[in-house]
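Since the structure comes first, as C-alpha cells, the remarks are kept for the end.
Only one protein chain is missing; all other protein chains are in place.
All chains are identified by letter, namely A and B, in their written order; residue positions are counted from 1 within each chain.
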Amino acid sequence: MSKNTNSAHSEQFYKEKHKEEMKHQVITFAMMIIFTIIAFGLVAGGFSKYFTIPVILVLAVVQFLFQLYYFMHMNQKGHEMPALMIYSGVFAAALTVLGLTTIVWW
Amino acid sequence: MTHDDMLRSDNLPHEPEKATLEGKNKFLGFWFFLGGETVLFASLFGTYLALKNSFGGTEGVPTTELYGLELVFIMTVLLLTSSLTSVYAMYHMKNHDFKKMQLWLGVTVLLGLGFLGCEIYEFYHYVHEYHHTFTAHAFGSAFYTLVGFHGGHVVFGLLWITTLMIRNAKRGLNLYNAPKFYIASLYWHFIDVVWVFIFTVVYLMGKVA
Partner (left out) sequence: MSTHAAEKRGFGAVLWDYLTTVDHKKIAILYLIGGGFFFVLGGLEAMLIRIQLISPDNEFISAQFYNEVMTMHGTTMIFLAAMPLLFALMNAVVPLQIGARDVAFPFVNALGFWLFAFGGILLNLSWFVTGAPDAGWTAYAPLSIISPGHGVDFYAVGLQISGFGTLMAGINFIVTIINMRAPGMTYMRMPLFTWTTFVASILILFAFPALTVGLFEMTFDRLFGANFFKPEMGGNVIIWEHLFWIFGHPEVYILVLPAFGVFSEVIPTFSKKRLFGYSSMVFATVLIAFLGFMVWAHHMFTVGLGPIANSIFAVATMAIAVPTGIKIFNWLLTMWGGNIRITTPMLYALGFIPSFTIGGMTGVMLATAAADLQYHDSYFVVGHFHYVIVGGVVFGVLAGLTYWWPRMFGTMLDEKLGKWTFWLFFIGFHLTFFIQHFLGLMGMPRRYWKFLPDQGLDTGNLISTIGAFFMAAGAILFVWNIIITSVRNEKVSGDPWDARTLEWAIPNPTPEYNFKQIPLVRGLDPLWIEKMEGNGKMTPAEPLGDIHMPNSSFLPFMMSLGLFIAGIGVIFQVDNNSWWIVAIIGFAITLGTMFLRSIKDDLGYHIHKEDLEDKGAGVK
C-alpha cells in the first residue's frame, strides 16, 4: 500500500487546499472571539434578561457549530457517521437537560 | 503494510490520520466517544441547572454576586486561542511538517496550562472569599462537579498531548502516530466546546438571572 505516488503537482494542490482551509479557520476564530465579546458585553451592559439569555444561548450554539464544522473538520467529507452520532448525542443531551430543568421538584 | 512502513516518516499521504484501517477506526471511535461525552456533560449541566442557587437551610452566595466576569473572559480567550493553535498543529500535520506541528502543540499546552492556572485561582478565590465550597450546599457541589469535570478533562488533555509530543519528538510523524495526534486534537476542541457552554450557561446566565 501507499507507495509514494504523490507527484510534486498534487503535493502543491494539497498545500493550496490546506492553506485555504486554514484561512477559514482563522476567520472562524475571529468570529468566535467577536461572539464571545458580544456575549460578555451584553451581560456586562445590564440588558434585560429576556433579551440577553436567548441571544447568548444562540451565540453559544453558533460557536458550537463553528467548532464542530471548522475546527473539528466536520465540514469535510467522511464525517457522516461522526455527524450522525454527535447529533444523536445532542438529542439525548437536550432531553436530559430539558428533563432536569422542567420536571424536578423545585 | 509492513511495520517499517508504519514507522517511516517519508511515505505520508495527504491525510495521514485516516490512511490506515487502524487510523480510520480510531478516528470514528473517538468521535463516537465524544458523542457519549456530550450526554455526560449534559447530565452535569442538568444537575447544575436544577441545583443552581439552591442552598437549603445553609447560607450561600448567589450566582449574581459570586461570579466575576473578567477572569472568565480571560480564561475563555485562552481556551479559544488554544483551539486555534491546535488547528494550526493539525494544519502542519497535513503538510507533513512535524517540527511546526510540535511547536503549535507546545503553544496549545502552554495556553491550556494558563487556563488551568486561572481556574485554580478562581476556585481558591471562591473558597476563601465567599466560603463557596464543595460541601457547603447543593449549589456548591453542582458547581464544582460541573466545572471540575471540565477542568479534569483539561488536565487529562494536557497530559495526553505532552506524552505524545515527548514520545514522538525524535522519530517524527508517521502513519502509526498521526491518528493519535489527530484524535488528541479532537479531544482538545471538544474541551473548548464544553467551555463555550460553561461560560454561557454557568457564568453569563448566572450573572444575569
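FYI, a contact is a pair of C-beta atoms (placed from the backbone, for glycine too) under 8 Å apart; a residue touches a chain by one contact, two chains touch by 3 or more.
In this text, all values refer to a predicted model and were calculated from it rather than measured experimentally.
Peer 1: Considering the whole complex rather than only what is displayed, give the residues of subunit A touching the chain that is not shown.
Peer 2: Touching the missing chain: residues 81, 85, 88-89, 91-92, 95-96, 99-100, 102-105.
Peer 1: To test your reading of the contact rule: which positions on subunit B touch the chain that is missing from view?
Peer 2: These residues touch the chain not displayed: 3, 6-7, 21, 24-25, 28-29, 32-33, 35-37, 39-40, 43-44, 46-47, 50-51, 54-58, 60, 134-142, 145, 160, 163-164, 167, 176, 180.
Criterion: only the chains that are shown with their structure count from here on.
Peer 1: Go ahead and note the Å separation of the Cα centroids belonging to subunit A and subunit B.
Peer 2: 14
Peer 1: Which positions of subunit B touch subunit A when the two form their complex?
Peer 2: 1, 5, 10-11, 13-14, 18-19, 28, 31-32, 34-39, 41-43, 45-47, 49-50, 69, 73, 76-77, 80-81, 83-84, 86-88, 91, 94-95, 175, 186, 189-190, 192-193, 196-197, 199-201, 204-205, 207-209
Peer 1: Can you list the residues on subunit A that touch subunit B in the complex?
Peer 2: On the subunit A side, the touching residues are 1-4, 6, 10, 14-15, 18, 21-22, 25-26, 29, 32-33, 36, 39-40, 42-44, 49, 52-53, 56-57, 59-60, 63-64, 67-68, 70-72, 78-79, 81-82, 85-86, 88-90, 92-94, 96-97, 99-101, 104.
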